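For this depiction, one protein chain was excluded, whereas all remaining protein chains were kept in their positions.
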Amino acid sequence: MKENSLSFLGSTKNFQQAQGVIFGAPFDGTTSFRAGARFAPANMRENSYGIETYSPYQKRDLEEIQFFDAGDLEIPFGNPEKALDLVENFTQKILDHKKIPIMLGGEHLLTLGSVRALFKHYPNLHVIHFDAHADLRDNYLGEVLSHATVMKRILDFLGNHKIYQFGIRSGEKEEFTLAKTCTFLNPFNLKGIGKILPQIQNIPLYITIDLDVLDPSIFSGTGTPEPGGVFYHELQDAIMQLKGLNIVGFDLCELSPHYDSSGVSTLVACKVLRECLLSFLK
Amino acid sequence: MKENSLSFLGSTKNFQQAQGVIFGAPFDGTTSFRAGARFAPANMRENSYGIETYSPYQKRDLEEIQFFDAGDLEIPFGNPEKALDLVENFTQKILDHKKIPIMLGGEHLLTLGSVRALFKHYPNLHVIHFDAHADLRDNYLGEVLSHATVMKRILDFLGNHKIYQFGIRSGEKEEFTLAKTCTFLNPFNLKGIGKILPQIQNIPLYITIDLDVLDPSIFSGTGTPEPGGVFYHELQDAIMQLKGLNIVGFDLCELSPHYDSSGVSTLVACKVLRECLLSFLK
Amino acid sequence: MKENSLSFLGSTKNFQQAQGVIFGAPFDGTTSFRAGARFAPANMRENSYGIETYSPYQKRDLEEIQFFDAGDLEIPFGNPEKALDLVENFTQKILDHKKIPIMLGGEHLLTLGSVRALFKHYPNLHVIHFDAHADLRDNYLGEVLSHATVMKRILDFLGNHKIYQFGIRSGEKEEFTLAKTCTFLNPFNLKGIGKILPQIQNIPLYITIDLDVLDPSIFSGTGTPEPGGVFYHELQDAIMQLKGLNIVGFDLCELSPHYDSSGVSTLVACKVLRECLLSFLK
Amino acid sequence: MKENSLSFLGSTKNFQQAQGVIFGAPFDGTTSFRAGARFAPANMRENSYGIETYSPYQKRDLEEIQFFDAGDLEIPFGNPEKALDLVENFTQKILDHKKIPIMLGGEHLLTLGSVRALFKHYPNLHVIHFDAHADLRDNYLGEVLSHATVMKRILDFLGNHKIYQFGIRSGEKEEFTLAKTCTFLNPFNLKGIGKILPQIQNIPLYITIDLDVLDPSIFSGTGTPEPGGVFYHELQDAIMQLKGLNIVGFDLCELSPHYDSSGVSTLVACKVLRECLLSFLK
Amino acid sequence: MKENSLSFLGSTKNFQQAQGVIFGAPFDGTTSFRAGARFAPANMRENSYGIETYSPYQKRDLEEIQFFDAGDLEIPFGNPEKALDLVENFTQKILDHKKIPIMLGGEHLLTLGSVRALFKHYPNLHVIHFDAHADLRDNYLGEVLSHATVMKRILDFLGNHKIYQFGIRSGEKEEFTLAKTCTFLNPFNLKGIGKILPQIQNIPLYITIDLDVLDPSIFSGTGTPEPGGVFYHELQDAIMQLKGLNIVGFDLCELSPHYDSSGVSTLVACKVLRECLLSFLK
Partner (left out) sequence: MKENSLSFLGSTKNFQQAQGVIFGAPFDGTTSFRAGARFAPANMRENSYGIETYSPYQKRDLEEIQFFDAGDLEIPFGNPEKALDLVENFTQKILDHKKIPIMLGGEHLLTLGSVRALFKHYPNLHVIHFDAHADLRDNYLGEVLSHATVMKRILDFLGNHKIYQFGIRSGEKEEFTLAKTCTFLNPFNLKGIGKILPQIQNIPLYITIDLDVLDPSIFSGTGTPEPGGVFYHELQDAIMQLKGLNIVGFDLCELSPHYDSSGVSTLVACKVLRECLLSFLK
């Protein structure tokens, strides 16, 4: 008899052949409003069987691609720097195997760990950032490591003009001011993606999707829901527009499943992941 | 004193004069993900008094039409074939009275019972199918009777090119392949309805609305919510476009009220039913 | 040490300098379907810290304007006339200080109290009314004071052609008939606002927002949710269109927070209030 | 075909033979904390089919007794005196048929309407009162009709030493002081019932059960839950102890079903009603 | 890298050394009121990490015993007989390895599959049954396979006086009558366990725990909650009383996790399983 396994829908059992490696990062220690993103990866695996492996949007099936589900990191509570180190090290390990790291948060700060590891491999790394919030604060109540400061921390070492932000509709005035000179910030919607495509061909790209970029009508299960977001089909279109680019890693963050008793948010996250896998992997 | 009755908003007490007959079919035994549609008909009756009898969309009032609420069938659990027989027999009985059967599911498999009965009366019956899922599998884990196979079972006896499918955004690759040759499948939205109207004038039509065709943002209370669906006003428009056709029966399925603690899904189902009654009955 | 205070995000501690005065009116005694709006003002204050003070839509911060939060009225239960008197008197008091009254309902009937007070100061007062429901019944089960009759009661003394209604999608036939001759009623959406702007320049305006004008997908936490409503960004746009008019008072009503376990509805109400403050105050 | 009826589990269709008559009183307008008891009667009928007609406690079946379900009164909102009149008149009508009135609240104030009618028939009426709250305030924020004043209003005309209160664990100091001289108040539990039995043989008794007498662990679906209450089996025992007395009417109040998403509270209310019917009717 | 596994807390990876084998049976097709038990096994595994491996009650740790988690059976929907066959065959397979089968339901009917397999090995098998319901109906709406008939089906082949029932507080009169002559039925509580211990020494025993034997105050997440049940510590004591007996298999059934939004019911089920493992395995 075989021990129970629980991997994301459509994942392979063969690590060697996998192009991408999923791992969960169940940490939400710096969440500023409502925590709970720690439960996202396990909840997504369990409910992924509520959707199909086939995408009629992309006319492609998860069984046509190869990705491996490596389970969750064991992250202690109350220590953000350690959480980042664990994410960075594991991402590094995946890169050493020449595979694409795919992180399921957890909160958005964890993206810093992934991007740190990728930046070492790809000094010209650019980041495409979907989010309701600019995440460009320099600190939050004095703490420099926070889900509200993560893009600023990435900006610190990545350098100006390498971060593309979409869907942003919340932040302090200073964040929007900073964005004017340092990032490409497309507020409120995702319409600007088409314009940037010519500039980012062949450049190594990391895609980070804070799922609260979606409108809370379709994604209420998150820590800091922000009305006025994008609808599901807009995010679907954006993901498909990015097909064919040089995507070297990506993540989905900030699903907090306990805040949506209908279970819809988790299914949305699963479908977004399916579509990303089908669009970003070969 | 009179015994307590609980009928859908605006129904008549006069069976003879009724043009349509509502009945509930509280069965959800083949639901593949989350059951609970059995509670839909009673929940709809109770909450129907949360909406008005008048539709400002159609400028028409439920009191201008005549329909009778015959209550729920008593369906045992765990026996899909028996459930179908009960639905088929009751539909037959309504047809014998020369009235229009209006089924409130319950799960979508039950539509097979209704259509079986109607097909005997109307050999040229066509079906208009609103759904997130193609429901064209040949079996589901070996079972041929399932809410995921219902349109395939209907296709089996109705014949090709008589089923019009709208809003479909989920299924196995094989279902979409089958649809290409056997049904008219309009994926993702309801925009194609205008085009088919000329072809279906005067043809006896059955309308089956799996309410999960709606986006989960407005209809989370269902067994297999699928993001990327149609908004309420799109379904409203579609219902009004079908006015004046030869509609000989219709149903609403797959409301699972316990999965929406806000109660909105049930009110949506009630409003959809009101609009169908006002559009489909004379 | 200082006693705990809990005021809406961004409010000032300086009453004298305030241009607007917020007060809560926790009453829901005539609610026809699901009560609970009494909990709205306290719930909004508590959760207002889940959003930012800065609006990237208006490029303006709550810290640039001056408003004071005067807390909740103490309203007894079961006595609508007394509730109205309390609201009227408090509104009067704010007007005596030459400040703008901003009421957080509670149910929509309370708007009658506010408008009564304002009408005494501004005999040419006009009312802009956002709502899913016409609220033009003459009585509700015999009661003339009800959240379903409030606009009729206001019409009674304000006179014809002074009420502009937007987003209305529910009511009895008689209400829509009455609206034809007595109010400007724009059904289903908010598109007609641009047209009326030229007519209402300089006229003293009261804005009443029954939050159920929003679609239940984004605002399920309300007593009588009505599908087919406006999306958040449509209401956002409408609020911004009203900037620069002579707004002498406004209210937000009918948030019933317990019906939305996700907490999103309360955040929506907070954001709507922020945007109203930034648009309606100088 | 027959119109849909929805009566409480085990009720008879034969009014003439019925010994007791159930009616619902969907009103909650004076509720001081969380409203929603208006939904109780309909919710109880719908869910009563989740329990059995047979009681192994009493070894008796609902089919061995005769009671009729007359449905709900149509009560307007926002007018407590009118609500009381409607209850009083309907109770009177049941008494005119020489049957036992059985009211399903709604809030506890409504008991005043029932007791008023019964007092006219039975000048020596005594009341047995199960509740967490003393309900002996003279007014609540100035209002004399309130669910917090109901026992005081009854005391006003019934006279001293005719009210037996059990399970009381909340109230103002003045209420407990008043109780010392005017009622028999047994705090915290139901243990004193045995003692009073000898005194109340043959006296006409009205039993009013505010279901919040139960501990919120088993009955969270109520407006003012109060920890430290009685367990289900204690209330079961108390109901059985009252068997054989001269019970001329009874009610169950203050189920507010929307506050218990598990549905357990409604099932508890149904079981309490079943046990009361089996114990109090012949 | 290793693929993600998700086994119940404290399970071993070594099948050979295991004394007991856990498997999930996610089927709820005959549930008479509220379905959802299909989600129990996965939900229990995921949340089992919310409790400890050590029991201070038994002063024993899960790491001191050996059990293996074989995952869930793949059971189709809508076919109870097939579900039973799958359970029976898998149980048989475990017995062939000379290990103790431990089933996590799913609904209670599935126990029939397990007991069928065990009865072949142990013709003198006796069953200890914890439940709120007698489950002794001969059929339910005509169906002989139902969660309400399961003990009758077992009685059919096991023979009289071999079933011990505890905690029973609901059923039809006929079930209690049948129990008098055919089973040992201890109503309402678990107090009779001590008495039967001398009779069942050395006899091969199957323990089936329908978790709704617990009071809904501590276990609301079940399909047919029945007030008046046993408290957690009473079930804990009962489990410990059975230590040292010849237990050849056991199951836990009828957790329906979606009906308890607090998550407590699942934790209760996990703790009950931990205590059973520590008490029943050597």
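Order of writing sets the labels: A, B, C, D and E. Residues in every chain begin at 1.
Following the convention adopted for this analysis, a contact is a pair of C-beta atoms (placed from the backbone, for glycine too) under 8 Å apart; a residue touches a chain by one contact, two chains touch by 3 or more.
Since the structure is predicted, the reported quantities are computational estimates derived from the model, not experimental observations.
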In the full complex, the chain left out is in contact with A, C, D, E
Touching the absent chain when the full complex is considered, from E:E107, E:D215 or E:D251:
E:D215
In the whole complex, of A:L145, A:I203 or A:M240, the residue touching the missing chain would be A:L145
Even though one chain is hidden, which residues of chain A still touch it in the full complex?
28-32, 34-36, 38-39, 74-80, 82, 140-143, 145-146, 258-259, 261
Absent-chain interface residues of chain D come out as 33-34, 168-173, 176, 187-188, 215-218, 220-221, 224-228, 259-261
Which chain C residues touch the hidden chain?
1-7, 11, 13, 15, 21, 42-43, 45-46, 68-72, 93, 97, 261
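Everything below uses one rule, namely that only the chains that are shown with their structure count from here on.
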In this assembly, which chains make contact with chain B and also with chain D?
C, E
Examine where the copies chain B and chain E touch and state whether the two sides share over half of their residue numbers (same) or under half (different).
same
Name the chain whose C-alpha centroid is most distant from the C-alpha centroid of chain C.
E
Greatest Cα-centroid separation from chain D: which chain?
A
Chain centre separation (chain A, chain C; CA means) in Å:
38
Touching at least 2 other chains, the residues of chain D are 261
Taking the top-of-page definition of touch, could you list the pairs of chains it picks out?
A-B, A-C, A-E, B-C, B-D, B-E, C-D, D-E
